[in-house]
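Everything on this sheet refers to the single structure shown next.
Of the protein chains in this complex, all but one are displayed in their positions.
== chain A ==
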Amino acid sequence: MKNRFRGAAVIAAVAALTLAGCSDPGAGGGDSAPAEWPAQDADLSGTTLTIWAAQNSNTVPESVVEGFEELTGAQVDVVTIPDPYEQSVQTKVATGDTPDLAFWQPTASMLTALNASTNLQPLDDAPWLDSYKPELRDITGILDDTRYAALITTPAVEGVYYNKEVFAANGITDVPANWDEFVQTGRDLKAKGVTPFFDFGGGTPWATQWWVQVQLADAAKDGLWDRVNANEETFTDPTIQGAIDTYDSLIQEGLFNENLKTATFEDQGPALLSGDAAMAVQVNSFFGQLQSLADTAELDEKIGFFPISPSGNVGTFIPDQSNALVAFKTGDAKREAGARQLLSYWLGDGYADFVEAQSTVSLQTDVDSSAEVPQALLAVSDSLADSVGSMQALAIANPDLYLNLGDLIQGTMTTAEVGEATQKQFAELAKAIGAAGF
């Protein structure tokens, strides 16, 4: 009995000691002195830099890595983090595991989710900033007046992808100039027996939220998300709730594909390409799907893009993970400087090669876009200049609006419940972030 008691005492002591050391293992970092920016070709022999990338972005750095390794003698490892990428990275960072650089969505909410001020290197006086086209320089990547993310490709824009042939066959010559015309075009097409809109409620219904967000473009320009961030306006107030109600009413009206409840993302591209449906409100990654189904010539012939907002053709931009990189505070000054040097090279001498290798649109005035960029993507990038930020870009937290809208499609939530559930989650996240007013 005495022995057993002693054993219990030992366990209790061990537990107490462990608990005493209970602190966030992700709380690395340190003070941030103003960073120096090494020359792009400074020698980095013997230094190994790690870049975390997702399954859909792990080939993006190829040309840059090759050029940088040759120029500096550094070794750069691109490590693929399995999907869901953001969750995996957050979990790793929470346990104190950080790379030198990582692909990351450069929005305020996602920078907050990484605890940017503690974990990330500030990039405020980076040498490449002046090379950006002026309208793109400060579009994203900034949290609390500090720049934490380096934008490498054009951020995605929420807007309408449409089948040009279906429009032409039904006598539509001009693309809709505002939301009402857009809906009217849908009704006209339906009257002619064409499925106007394609969305998907099966699988992970992530595109549902674009329908609500493009309706909020005018309000977003007017400071909607600032008010939401301050808890002065909520998802259940008329502006956002109204957009949710409108989305539902379009579904009830029968303007969407018949298999809305069961269709998945994989069905959307083929449906638009074949002309089974005329339009889809989507973002750039949808175009990636189209590119896997058809070549540039066919896409130029069939697929067009126009941004939409209640009062006009204003796009809603939503940078994603493949658009930008963040540099971590690893505590190793040499590697931290190496990471900054790699970014300088990426957006400096290596940028032209990068744009060509990725066949993408250039962000810089002195570098031309690749000649192989499809027209629709050029239209997307043209719409960026006067676009407004999405919920992901401007709100401090990113609630699962799309999931709740998916539940709306399935009939397990009403429009009012969608607004309430989203607001509740937003408030919970905002409280965890420590935002004032929650």
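By definition in this document, a contact is a pair of C-beta atoms (placed from the backbone, for glycine too) under 8 Å apart; a residue touches a chain by one contact, two chains touch by 3 or more; residues count from 1.
Operating definition for what follows: contacts and distances are computed from a predicted model.
Asks: UniProt name of the unshown chain, from "Dihydrothymine dehydrogenase", "Sugar ABC transporter permease", "Aspartate carbamoyltransferase" or "Aminotransferase"?
Replies: "Sugar ABC transporter permease"
Asks: With the missing chain put back, one of A:Asn56, A:Gln75 or A:Thr118 would touch it. Which one?
Replies: A:Thr118
Asks: Given the contact definition stated above, which residue among A:Thr48, A:Thr91 or A:Thr365 touches the chain not shown here?
Replies: A:Thr91
Asks: Spell out the interface residues on chain A facing the chain that's missing from view.
Replies: Residues 3-4, 7, 11, 14-15, 18-19, 22-24, 26-27, 84, 86-87, 90-91, 93-94, 112-115, 118, 201-205, 259, 261-262, 400, 403, 406-407, 409-413, 421, 424-425, 428-429, 432-434 of chain A touch the chain absent from view.
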